[in-house]
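Structure, as structure tokens:
One protein chain is absent from this view; the other protein chains keep their places.
For reference, chains read A and B in written order, and residue numbers begin at 1 within each chain.
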Amino acid sequence: MSATAADEKHPLELEGARVSVKKPEVRYDVQGEMSEAERVARAMQNFVKDFGRTAAIYMESCIHCGMCAEACHFHHVSGDPRHTPIWKLEPFKQAYKREYGPFAWIYRTLNLKPKVTVAELAEWQELLYDTCTVCGRCSLICPMGIDIASLVSQARHGMFQAGLVPHELWAVAERGAREGSPLGATPKVFADRVAWLADDHEIDIPLDKPKADVVVTMSSIEIMKYPDSIVATARILNRLGVDWTFRTDGYEATNFGLLSGNTAWQKKMTMKLIDAAIAAGAKTVVLPECGHAYTALRWMGANMLGRPLPFEVQHIAEFLADNIRSGKLRLKKVAKSVTFHDPCQIVRRGGAVEAPRIVLEALGVELREMEPAKGLNWCCGGGGGVVTIHRADRLRYKVYQLKMEQIEKTGAELAVTTCANCRQTFDDGQAHFKSEREMGSLLELVAENLSDGE
Amino acid sequence: MDLLAFARGPGMQWATAIFVAGVLWRLVGVALLRRKPDLSAPRVAAKWKGLRLIVLRSWPRKEFLGGTAFTEVMGYVFHIGFLVALFFYLPHVLFFADVAQGLLGVTFKGVFGVAWPTLPGGIIYFASAVSVAALIAVLVHRLVNPVKRLISNFDDYFSWFVTIAPIATGMAAYSHIGAPYQTLLALHLLSVELLMVWFPFGKLMHAFTIFAARGSTGMLFERKGATL
Partner (left out) sequence: MNPAKTIGERLAEAGVSRRAFLKFCTALASMMALPPAAGPAMAQAIATRERPSVIWLPFQECTGCTESITRSHTPTLESLIFDLVSLDYQETLMAAAGHQAEAVLAAAMKENFGKYLLIVDGSVPLVEDGAYSCTAGRSNLALLKEAAQGAAAIICVGTCSSYGGIPRAAPNPTQAVPVSAVVKDRPIVNVPGCPPIPVVITGVLAHYLTFGNLPELDPLGRPKAFYGETIHDRCYRRPFYDQGRFAKTFDDEGARSGWCLYELGCKGPVTYNACATLKWNAGTSFPIQSGHGCLGCSEPDFWDRGSFYRPLAAADWGSAKTVGAAAAAGVALGAAAAWAARRRQDRFVKEAAAPADRKPEG
């Protein structure tokens, strides 16, 4: 299938409240031509392929207490026991026992854990993709301390290689690997957009400087849907007088290889960023307002490269916080009450808990925290690729309501976050429920309130 | 050889051997698996501080308490009842003392200066009864709660059985209900041996793996500064 054919088959939808492929009339949730046996074998093998000691000890430790269900937003709104986080791994728990665990030989010889079937795996597609944002809230409740979310990611490795990825997620991931961006933000589109924005806003946006201290990256959601982020970023960095650049050989920070479970694509996407930063001799790579981009480069990048990264990786909020703390960045006070939505990958799982709050403090807003907030927050429901999947909408909107109630309860005038995927999930949710409230960008809020006092 | 002689002799010897071999098999089998080093730059250098999760996770955060209180409380009750009976009933203590003497050549008193304390039979009996009641409650919960019922398998029910059996037979032996003492004692020992034999192969292994799992997650998360 040529690139054009793929585009025809999976046309992008960039005008709506969320960016994804258009709602498919016929779903192709099974990819590739393989015998059922091969599909199952690939699922099992790719699941345990990257297994290590830690994942194994998790697999050995579950006591089936069912408490993780309490933490999961999908289970919370559906009440469906199948949405219990650890149950989402059931076929893969069997695979682990049969293929990899210390008693694997016994399990295989006595056939105690029968091989899973393609039908089972197909059934689990919904559980592993549609109803899991890999937000990791369940990982905080597990009395055994199992990081369930990390296991879901591993299970997706198996699902991808078995050709069992939801239609839309597969399509955007494939496009990402092929074109360099899952949502059509190809290097040419990006360069055009940067040029157009620079003209439009009469602002200097450096692109493809051969050398720069700071290489800044963007998410395709921002490029295609929230281009103001690009302007905001440029405005702040220029104000700080940083030697920075965007690079067309490494700008796309989203990583649908990671979300869909294709480790080769994940590596390919990550290596573009790393290679570009190394080529520019960057001291710092700034990641955009995107959750999983932080996981992909900040925490997994060095492991893709095979050695520690020769530069620092910062989420834009961390970058802003650092410059606020050092006094370089001064902001005007915003006399408003604000609530902050913690993006799971950046805050709960990424550890950048305080940075966005430092920024908000500098803005002088009245911060009204949600209940619960920070690491315990409820996920917006759109992460982990879920927002791309039309099939997942019905439940995702219910999850979204949970989040929305939380926000309304704070009574804050503004709601901001620092993840473009969360933002589009909110936009989509608000459009669905025909509500007015907007989810703002922390980055843009900062850019709008740069102090002129210098 | 009568039942008791078997339970006290060969039965106990085999159970001990299987327990020791099985536990090590499983632990070593996991410990020697690959572990790729994490090359990312840590946010918190002292990642070992994350080991506090081993203690921290012993009680759920208040945000989670609502739906988990029953499981948590019942879990604590049956564990404590079980452990009180296991570690503070004189015959058990004497058994462990014998094992310590045989394996390490030490006595508790010799090392710590004071004898391992024991509790009167009545208290042990009460603790056992409470434990049995809580175990029955968790079984009922497992059967009626949709989540637990769905995710349960043979391991869950059998592990439940081999846990309650030693307590129940121990109580029967203590109060001489149902059969001659020697028979009850033999059944008690055999049920303990069943527990020991099943232990390494089922979920009871969480008694050991809980520390490794919590510790691993704690260190991984602490390294990132992620929420523990």
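Convention: a contact is a pair of C-beta atoms (placed from the backbone, for glycine too) under 8 Å apart; a residue touches a chain by one contact, two chains touch by 3 or more.
These numbers were taken from a predicted model, which means no experiment stands behind them.
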> What shown chains does the left-out chain touch?
Replying inline: A, B
> Looking at A:129, A:170 or A:246, which makes contact with the chain not pictured?
Replying inline: A:170
> Which of these, B:20, B:45 or B:111, touches the one chain of the complex that we don't see?
Replying inline: B:20
> Which residue among B:45, B:73 or B:115 touches the omitted chain?
Replying inline: B:115
> Quick one: which of B:47, B:61, B:79 or B:92 touches the chain that's been left out?
Replying inline: B:92
> Which residue numbers on chain B touch the omitted chain?
Replying inline: 2, 4-5, 7-9, 12-13, 16-18, 20-34, 90-95, 97-99, 102-103, 115, 118-122, 176, 180-182, 185, 189
> In the whole complex, what residues of chain A lie against the chain that is missing from view?
Replying inline: 1, 6, 9-10, 26, 28, 30-33, 42, 45-46, 48-49, 51, 99-105, 160-161, 163, 167, 170-171, 174, 177-178, 262, 264-265
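As a convention for this text, only the chains that are shown with their structure count from here on.
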>> Roughly how far is chain A from chain B, centre to centre by C-alpha average, rounded to an integer in Å?
In response: 39
> Where on chain B does chain A make contact in their complex?
Replying inline: 25-26, 28-31, 33-36, 38-41, 43-44, 53-54, 57-58, 60-61, 63-64, 66-68, 71-72, 75, 145-153, 155-156, 201, 203, 205-206, 209-210, 212-218, 220-221, 224-228
> Considering the complex alone, what residue numbers of chain A touch chain B?
Replying inline: 51-54, 56-58, 60-67, 69-71, 75, 79, 81-82, 84, 86-87, 90, 101-103, 139-147, 298-303, 305-309, 312-313, 347-353, 372, 374-376
